[in-house]
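Before I ask anything, here is the structure I am working with.
Here the complex is missing one protein chain, while the rest keep their positions.
Up next, chain A:
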Amino acid sequence: MNNKVTRNLYLFPYALWIVLFVVAPLLLVLYYSFFDIEGHFSLVNYKTFFTPVYLKMTLSSFWYAFLITVISLIIAYPTAYLLTKTIHKQLWLLLIIVPSWINLLLKAYAFLGIFGTKGIANSFLEAVGIGAKQILFTDFSFVFVSVYIFIPFMILPIFNALNELNPTLLDAANDLGASKWITFRRVIFPLTIDGVKAGCQVVFIPALSLFMLTRLIAGNRVITLGTAIEQQFLVTQDWGMGSTIAVFLILIMFLIISLTGNRKRGV
């Protein structure tokens, strides 16, 4: 009995936090989404969301998030694999993680410098004879910087999965006649799929709602759901519509988590 009381006491700060900063805002968002710009209760926001403008925006959001996730994965998997083979793997891992400790805004500004008209990237292009290009405010720069920012989050879970892989399993596959490629396809990849899923989750979901990078790096050429929410709240002051988009964003996130989240049975 006494034990239960103590346990509840310990749980209290966490519960308070969840209620104040997770549950309450979610309910508020849901509540606001039912009010039009004049403050009358209506479903007009939901109707507006299903117009081509917003559907296209959702689709484009998905497309960019997808691109960012896939490119991150293609870079992160081999990197993580290589990391598990190095002698000082913890050190290398740390070096990869360190940039993620730096404020996002700082990194974005750094890229403004690098990709700018007179930046290092253009100096290099000129030096090799290609000539200066408009790099900033393009789809390319947006995807590039996003991938750069998200990659540590993709590497980490994949690295962990690979690191936990029993190396005798690879010997066993080899012993049973499997080449390196077949071993990867039939043993390594299926056994690290959980890490890949976790990585995709932590990249895809935040990528859906990126908004600062779209402004700084993509120069508002890329409009994602995140940008739209920001605009509705800060520019148009249409909190209702902003909330509605947020509701859909949240639904999409839950959908993705439930689709990719079937945690596998360990042995």
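By definition in this document, contacts are C-beta pairs under 8 Å (C-beta built on N, C-alpha and C of every residue); 3 or more make two chains touch, one makes a residue touch a chain; residues count from 1.
Here, contacts and distances are computed from a predicted model.
A.B. asks: The complex lacks one chain in this depiction; which UniProt name from "Spermidine/putrescine transport system ATP-binding protein", "Thiamine biosynthesis protein ThiS", "Cytochrome c oxidase subunit 3" or "5'-Nucleotidase C-terminal domain-containing protein" does that chain carry?
C.D. replies: Going by UniProt, the chain not displayed is called "Spermidine/putrescine transport system ATP-binding protein".
A.B. asks: One chain isn't shown here. Among A:11, A:24 or A:176, which residue touches it?
C.D. replies: Within the whole complex, the residue contacting the unshown chain is A:176.
A.B. asks: On chain A, what residues meet the omitted chain?
C.D. replies: The list for chain A reads 166, 168-169, 171-179, 182, 186-187, 190-191, 264-267.
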